[in-house]
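The other protein chains are all here in position, but one chain of the complex has been omitted.
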Amino acid sequence: MKNAIGLILNIDCEDPSLKEFLQHRSLSTLPFGGRYRLIDFTLSNMVNSGLSHIGVIGSNKYNSLVDHLGTGKEWSLSRKTQDLSILAGANSGRLGHKMKVNLKDLQNNRDFLETASGEHVIISPPNHITSFDYRNAYEIHSQNNSDVTLIYKKDDSTYHLHDDDIYLDLYNKRVSSIYYKKEQQTNYFFTEMLIIKKSILIQFLDLCECTGDWDLMDMIAINLDTLRVFSAEHTGYLKRIKTLENYMKASMDLLEYDIMRELFLEKASIHTKIKDNHPSIYRDSSSVSHSIVGSGCNIDGTIFHSIIFRDIIMGSDSQIKNSIIMQKCKIGNHVTLDYVVMDKDTKISDYTTLIGKPHDPIIIKKGTVI
Amino acid sequence: MKNAIGLILNIDCEDPSLKEFLQHRSLSTLPFGGRYRLIDFTLSNMVNSGLSHIGVIGSNKYNSLVDHLGTGKEWSLSRKTQDLSILAGANSGRLGHKMKVNLKDLQNNRDFLETASGEHVIISPPNHITSFDYRNAYEIHSQNNSDVTLIYKKDDSTYHLHDDDIYLDLYNKRVSSIYYKKEQQTNYFFTEMLIIKKSILIQFLDLCECTGDWDLMDMIAINLDTLRVFSAEHTGYLKRIKTLENYMKASMDLLEYDIMRELFLEKASIHTKIKDNHPSIYRDSSSVSHSIVGSGCNIDGTIFHSIIFRDIIMGSDSQIKNSIIMQKCKIGNHVTLDYVVMDKDTKISDYTTLIGKPHDPIIIKKGTVI
Amino acid sequence: MNTECVAMLLAGGQGSRLGDLTINNAKPAVLFGGKYRIIDFPLSNCMNSDIDVVGVLTQYRPYILNNYIGDGSAWALDQIQGGAHILPPYMGQKGGKWYSGTADAIYQNIDFIDNFNPEFVLVLSGDHIYKMDYSKMLCFHKAKQADLSIAVMDVPWEDAHRFGIVNTDEEERIQAFQEKPAIPKSNKASMGIYVFSWEILKKALQEDAGNRESEHDFGNDVIPMLYESNKRIYAYPYSGYWRDVGTIQSYFDANMDLLDPYCEFDLTDRNFRIFSNNISRHPQFIGPEAKISNSLICDGCIVCGQVEHSILSHDVRIHRHNILKNVIVHTGAIIEDGAILENCILGGRARIKGDVRLIADELESVPQIHVINS
Partner (left out) sequence: MNTECVAMLLAGGQGSRLGDLTINNAKPAVLFGGKYRIIDFPLSNCMNSDIDVVGVLTQYRPYILNNYIGDGSAWALDQIQGGAHILPPYMGQKGGKWYSGTADAIYQNIDFIDNFNPEFVLVLSGDHIYKMDYSKMLCFHKAKQADLSIAVMDVPWEDAHRFGIVNTDEEERIQAFQEKPAIPKSNKASMGIYVFSWEILKKALQEDAGNRESEHDFGNDVIPMLYESNKRIYAYPYSGYWRDVGTIQSYFDANMDLLDPYCEFDLTDRNFRIFSNNISRHPQFIGPEAKISNSLICDGCIVCGQVEHSILSHDVRIHRHNILKNVIVHTGAIIEDGAILENCILGGRARIKGDVRLIADELESVPQIHVINS
């Protein structure tokens, strides 16, 4: 993988259901799974696959990203060899068409692309929950001398698809067509992860400068007949976080032992910024089951089927069920929460009851006191 | 100084003479003095004065700032105790009135201000070349139980002033009036460094939310009668970089041994990002005098009265005089440069002669090949 | 380079009374309270006291300790100048010498201390659990114009015979020392924390090094020598939680103190944090049938059984149908389906079969603590 550069995109999430969580942070730094941020999965996968030059494109709300990643030390990325670059995306405003890969973001960072050593670029969005090794796909890419390799997944009925998904037709592993809508009977959908030759990418950037068309997927689709575009399959667990529903589902998936094991135990680790908290304290009258719990918590109540982040304080005679409680929340005594998502730094006073619905959880905004 | 927070502002430099240098970077990361960036001086001064919580507000071109500062390790700032925070300024577009301290930038980072422990905030712009110990001013601030302490300098005729300078009238160290133009016979001008009680600053932020007036200096001027506003003198060397002329002058000042000594040898060190270059190689036919030279250079020509940054390659039979050559420039053989400022990564081909004027140097943009 | 005060942390001891817990590991690196190691406490105290040069004297099996301390960044001890420095015994031109006593360890590193040109040297040991702001002790030392200040605390009179006891006058100046006295004259016990004026200490160490009779120990040799030569020795009074964890029983008890909500020693206090060099692990997975109460649990644990009044370090796996009570489990131990454990310390990577039953005998007044190693 020495010959490849990793590039993690910035995604401007427009789904209104996540709006409240994204006022002060980018989608890439949305807290997930008790201690992570979404980007941890993609970044760790890249590092674990052996990539040692990785660029991360940030949004205008870059504080949380910069604070989280630092110089990448927690991901074994070295400042000495400039393994991690945090890049500013294009500030050019948004175009009408929602793009998979906005080449303007890359154009803005041509320097990074051109100076980083490596002939191939592995591109991924920051909002995938998966433990994925890029080495297989890279092998396929190399063996076929591909210009582009698109990573796809077989669509089964349980899978959560999105309106803007792209589908592929394959012929002997080669991509024969790319659809924006599921028009035909194809069951391969594009995961939004791809490998592309740097030289081709640079050509696209030059071309876009003239044509004004800036979506990489469009460029690939248009040039499908002249380029060698192959495909590689993603077989494991994958969830893409684009809506609150996705987020809830993927969070609760972690409570299934097999999924938790695939993400955290079987393969290489998912790294994240280290917080030095005390071990979680379970008090005398606490009763916790079927949950994920971060460190630094002080729990004195009943928790069931929930995701509890770091540094939560929970009073006695309180109950939390089917909820996601982000870091540093304080929950008083005699509180009942069911189907609630609390953003960080929120407080719930004593004797409060909040009961949401499975498909319509109650959202509590960052910093709120109830 | 445990009770104070440092805050380094983002300055949007609008002077056209520096425009070419600021297309890809903020003023704070303009290269200076052979190996530094402007912000190194203010940041090092704050660290050397004992501040251990420092916020740096970045612009939209934050790549260079993030890359340069990392987690602050080179300035002895620890990631563990979150000593350094890189903050996003307000993205609200610019207001008509050019402000000294745009409170919107601070409003956007109220979280940082409110959670950082410390009752006073030391505010400074990022474009001062000085070796300054804030401890004296802080002492004065504490002894007088001041709400605000403005740091001023006595104006002598040699000093380079700017159109937008602010002047102070002092009465027993207390600030009795604040002028935007040099209307009266005062010879104290405000250095744009100040210390303010955090509680007052937060009050101003609340007030601005209502009034829509967002310049901290206006707020202080308006409330001069009700606030305890004191002054502290800055006595050493100070240059503020706002124009190319300032930049050239301050750069060439370094060639005066006494100024160099004051900035680099007498007091605490100015820190910067460490680059691991080989020692500079002076070849057989090189002749270098009265210059500042960074590491990693490979010099085979004549250099006089110039600032040579890191990683410069210079061919034989070439001459550089009165020039500033930023990092990674390549200068061929038989080249003559006089009064030239080369931005980083530029190349000059063999047999080129470029001669600028003392007050109108030739500027060569980043990445140019001549 | 000038630093007012350099801390020297004695971390060379084997801690043989901790038995199996120190076979491969120096005592200061033994796990405590789940995720901490004993040395976290003095190191965090340094950090909270703004002491930023710490020499750590190692000798016995230092590998885990060295790795753990690293560049000191976990305790914000990674300044450009200053920081944490590991000081093993070394060979000089005239051959090498192991550290033969606490005073000898400092003596052999006089050059290191002189590098920083300090006025004061703080001598600490790496085997106590406590929180202390050393800067206050330093202030006391300066105010008294002392040559040596010794931190002392009141112990119950009936325990005084187990400690080094000091007698002081009204000014806190020490008038007499008694080492584990049969008939103690006071209940002020030395905590093994010393602030020396470096000039005085340096001279004393050099003198002591030349003394063939000496065992080169602070308590037995150097301090009595200073006392006899009429140096100004003061007792800095400390009150608060402080535990020596030198035996299995005291180690077990101090761990269990953390589970007592009324114990004054508070790991959650944000104003005086105990830092540690964290490893990154997934969050705790608490299974559907788990039952946890009154326990401390670290990241990376998977708990599917019943855990009561226990402390689980990182990466512990508790399968189903277990009962753990008063158990301290070190990193990576696995407890299979059905085991029942009480009053145990499980060493790192211990593996407990499902048929194991270790239940305290109700008849004994102090239940025996089982130590099970990997």
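Per-chain numbering from 1; labels A, B and C assigned in written order.
Note that in this section a residue touches a chain if its C-beta (ideal position, glycine included) is under 8 Å from a C-beta of that chain, and two chains touch if they have at least 3 such contacts.
This is a predicted model, so every value here is computed, not measured.
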item: Shown chains touched by the chain that is not drawn here; value: A, B, C
item: Of A:S76, A:S285 or A:T353, the one touching the omitted chain in the full complex; value: A:S76
item: Residue among B:Q107, B:S177 or B:N298 that touches the chain left out of view; value: B:N298
item: Chain C residues that touch the omitted chain in the full complex; value: 12, 14, 16, 23-24, 58-63, 66-67, 70-71, 73, 80, 85-93, 96, 98, 111-112, 280
item: Touching residues on chain A - with respect to the absent chain; value: 73-74, 76, 78-81, 83, 271
item: Residue ranges of chain B at the interface with the undisplayed chain; value: 33-35, 74, 254, 257, 260, 263-265, 269-272, 274-276, 278-295, 298
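Heads up, the rule we're going with is that only the chains that are shown with their structure count from here on.
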item: Centre distance in Å when chain B and chain C are each reduced to the mean of their C-alpha atoms; value: 46
item: Cα-centroid distance, chain A relative to chain C, in whole angstrom; value: 42
item: Interchain centroid distance [CA atoms averaged], chain A/chain B, Å; value: 37
item: Residues within chain A bordering two or more other chains; value: 276
item: Interface hub residues of chain C, defined as touching at least two other chains; value: 74, 275
